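Of the protein chains in this complex, one is absent; all others appear in place.
So that you can tell them apart, the chains are marked A, B and C in the order they are listed, and the count of residues begins at 1 in each.
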Amino acid sequence: MAAPRGGRRPGAVLACALVWLALIGCAAIFANLLPLPSPTEMDLLGKRALPDAQHWLGNDQLGRDMLSRLIHGARISLSVGLLAPVIGVTVGGALGMLAGYFRGPLETLTVGGVDVLLAFPPLVFALAVTTYLGQSVLNLILVIGILGIPAFTRVARAVTLSLTEREFVVAARALGATHSRILLREILPNVALPLTAFFLLGVAVTIVVEGALSFLGLGVPPPAPSWGSMIGEGRESLDLAPWLAFLPAVVMFMTVLAFNVVGDSLRALTDPRPGAL
Amino acid sequence: MARFVGRRLLYLLPVLLAVTLLTFLIAALLPGDLAYTMLGDQATPEKIAALRATMGLDLPIWQRYLHWLGGVLQGDFGRSFRTGETVLSAVADRMPVSLELMVAAEVLGLVIGIPLAILCAVKQGSAIDRFLTGLAFAKLSLPSFMVAILLIYLFAVQLNWLPATGYVPFTEDPLGNLRSFLLPAMTLAFAEWPVLMRVLRSDMIATLQEDYIAMAKAKGLKPARILLVHALKPSSLTLVTVTGINIGRLIGGALIVETIFALPGLGRLLVAAIYSRDFIILQGVVLFVAVGFVIVNFIVDMLYAVLDPRIRHGRA
Amino acid sequence: MSAPLLSIEGVSVELPTPRGLLRAVDRVDLTLEAGRTLGVVGESGCGKTMLSRAILQLLPKRAKLDGRVMFGGRDLAGLSREALRRLRGPELAVVFQDPMTSLNPVLTIGTQIVETLQVHLGMSGIAATKRGAELLAAVGIPAPEQRLRQYPSQLSGGMRQRVAIAIALSCEPKLLIADEPTTALDVTVQAQILDLLAREQQRRHMAMILITHDLGVVAGRTDEVAVMYAGRVVERAPTPRLFAHMRMPYTEALLAAIPRLDSAPHTPLPAIGGRPPDPTRPLPGCSFAPRCRYVEDDCRAAKPPLADPERAGSLYACWHPR
Partner (left out) sequence: MSALLSLENLTVEYAVGGRSLFAVSDVSLHVDRGETLGLVGESGCGKSTLGRAVLQLRRPTGGKVVFDGTELTGLGAEKMRLMRRRLQLIFQDPIASLNPRRRIGDIIAEPLIIVGVTDKAERDRRVREVMTAVGLDPDVAMGRLPHEFSGGQCQRICIARALILEPELVICDEPVSALDVSIRAQILNLLEEMKRRYGLTLLFIAHDLAVVKAVSDRIAVMYLGKLCEIAPTERLFAQPAHPYTALLLDAIPVPDPTVRPATNLAVGEPPSPLDPPSGCRFRTRCPRADRQCAAEVPPLREVAAGQFAACHHPLTGPA
């Protein structure tokens, strides 16, 4: 008997989250086709201008169109946010599954490696790499992606470990199934859902990390817009025009929240315990 | 118990060794010639070669590692070639600031998180539980640099109650010191309590469904004792883990928060070292931070055994 | 005759589930005199555990309880939480199925015994510890002082269940509910635990409800047996009478389905076909009708009441009794 879960009512919130993600996603994909002013063109007379017919959300401190910068920023945030965890989920997922299934020295090595990697402060890593290797979207995706591998490895290993002990995997072995068939047919379908849920939560974290790096001025190279750098730049004029920082902050918050909501709903499907992290 | 500690210690050593190796490799493999960077404009091939020889940079990489490790084991972490400061004194200088921030943030986070978690678990599904879990969930999506800006805007810009940035040493002005720590600690605590609350709440809800809680009720124990003695302790394992990870992270200073609030902690030291390409400081501080993280996690493992006798007796 | 110690009147328990309202217990009446043993027998999902939780007032929060649970002249459902708390331990006690999960893994055996003695009998720590050791010795645990300092995981399954029994008996309850107390134990240990329960019950003149899925367990150790099926009591009689003459086809079929030690190997068992009805979709007639060998049309039309038409002390819910 499934215990009815307490807490949030998933329906409406989940729907809102999906609508918001669809909206942001479309805006990012079709940014070049939309009738928007250039995100980098400065209007020195219109610094911190209030919204008008041409600039729906006003201008930033250098007179660049806010709406256009937000939408182009979405491209960066989403591409980094979606691509970086792909590295983690494939490498980490595979590593974790192999470690959890075969156990033995491979597992010891993997777990030890994960422990070592987790000991290093991830933001420092990311900062060091972008400083020394240069600020670019590709470097950003690579470094954030690699930093995510240990977490995915842990999740995949834990789920696989609990599955390997289960009778249906033993049954497959007793039937004479090969290891690769067991991994692909019996284990993968059961690991896929928790990993996907974790992937979505990873997307949310990645967007935040990218935001933090850009906020420090070490993410995407300027003048390309990114939500994090917009917040960082807006911070300078917090007393004059607080909306310059708060507008991108709200958009980023909503997006991260939406990914968290979707990921959490998916996780709730796999985890009978209510409200687990 | 002794065997348990021994086994964990045996695992700790290779991990620590791997941490030193990786730290060394990162700094060694980063592009850019150290000698060239140090000499700057005056660099001539001869000078570079001479400097490389005196610094041992021309040796094979494994020799350099062993040499470095030997120094580390004797407490010699190296010296910044920019400021001449030793790594050890730089860390000792910044450490208290980061530690004070960490302690303040953790205490605040736990003081807010634990009671709310217990409240939510007891009143699971009620309006207050739904409100608090919803709030905590939303808060998870609010990164600390946003919270920092929000708090600065509110308390420094609008209300003008607290300083937006700056640091006052405790020895100079205790009250000013507390005031300068309030906003950054609040920022970090804001990131902590939702995580702690969610973790403890979900574990606690699971525990409250256990037979031994039904048994405790059937024994006619008082509700407070059931909650605080019978339910809290077995529910606190994940809470301890998460707190441990957070402490381990914050030992290295809160990069973003220290930068925003201009606190001279380890986080800022790291950022400055990266900006100025000061390998030696970077290497030393990263090693220090990573080793700190590993040790904190080791302590958490030990705490597990204290909290749960099943682990202690090897029947986990 | 004085009022019975426990009298359950028209008790129903309903639980909301994603599939609809689940009626776990359906209008159950039971009485139990002081010092007597009632066996409640049924298969998983028949409602026997929910019934015990209803008596203990330990139902899940979402569950809805109807009817009255009269214990010592008071309706437990109407008592305040504090009054109930004072009752549990000195009057009402319980032993759960799995001693692995019913003892708190992170507290010592001593803590778990001593706290009960302290809260109900107001004993000092030293007195309670001494009494705790005596209780452990009384339930057959060797080296009790040493055990007090140990954790449940350091004990074997049978020892843990003895500890659970010692805790339940610590405040001399008037009624002990034993909910499948031996299901998680091995057969040689099961006999010891059942003997221990029977001995302590006689010594203390305590009433006991023994809940089990095993007709063999109730046969030798109870005064009266109630058989449950799909949330209802379908047959209830003094134990010798029930085994001598089963009226309800379900009871008969249940007994027949147990492999007998005295039958030859490879004898086909008279199995009951099908499976119990979905508790969220109650049937209008007798719940056992779809699986019953003697079913007739009227069985599907109306639910037979639990009654004693022959006034012979044997109640059954069947239109066509054996």
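Rule of thumb we're sticking to: a contact is a pair of C-beta atoms (placed from the backbone, for glycine too) under 8 Å apart; a residue touches a chain by one contact, two chains touch by 3 or more.
As the structure is a computational prediction, the values presented were derived from the model and not from experiment.
The chain omitted from view is touched by exactly one of C:L21, C:A83 or C:L269, namely C:L269.
For the chain missing from the display, the contacting residue among C:A168, C:V217 or C:V233 is C:V217, taking the whole complex into account. When the omitted chain is restored, the residue from C:L255, C:C299 or C:A317 that touches it is C:L255.
On the side of chain C, the interface with the absent chain consists of residues 43-44, 156-159, 186-192, 194-195, 213-217, 219-221, 239-240, 243, 253-255, 257-261, 263-273, 275, 291, using the contact rule stated above. Along chain A, the points of touch with the absent chain fall at residues 166-168, 170-178, 181, 185-186, 189-190.
By our rule, only the chains that are shown with their structure count from here on.
For the remaining chains, with chain A not counted, a single touching-connected piece is obtained. Centroids built from CA atoms put chain C at 52 Å from chain A. Residues of chain A in contact with two or more other chains: none.
Within the complex, the chain C residues that touch chain B are 56, 58, 61, 81, 85-90, 92-94, 96-98, 101-107, 115-116, 119-120, 151, 153-154, 164, 167, 171. Per the touch definition, chain A reaches chain B in the complex via residues 3, 6-8, 112-113, 115-121, 123-125, 127-128, 131-133, 204, 208, 211-212, 215-216, 228, 231-232, 235, 238-239, 242, 245-246, 249, 252-253, 256-257, 260-261, 264, 273-277. Residues of chain B that touch chain C in their complex: 124-125, 210-212, 214-223, 225, 229-230, 233-234, 307-310, 313, 315.
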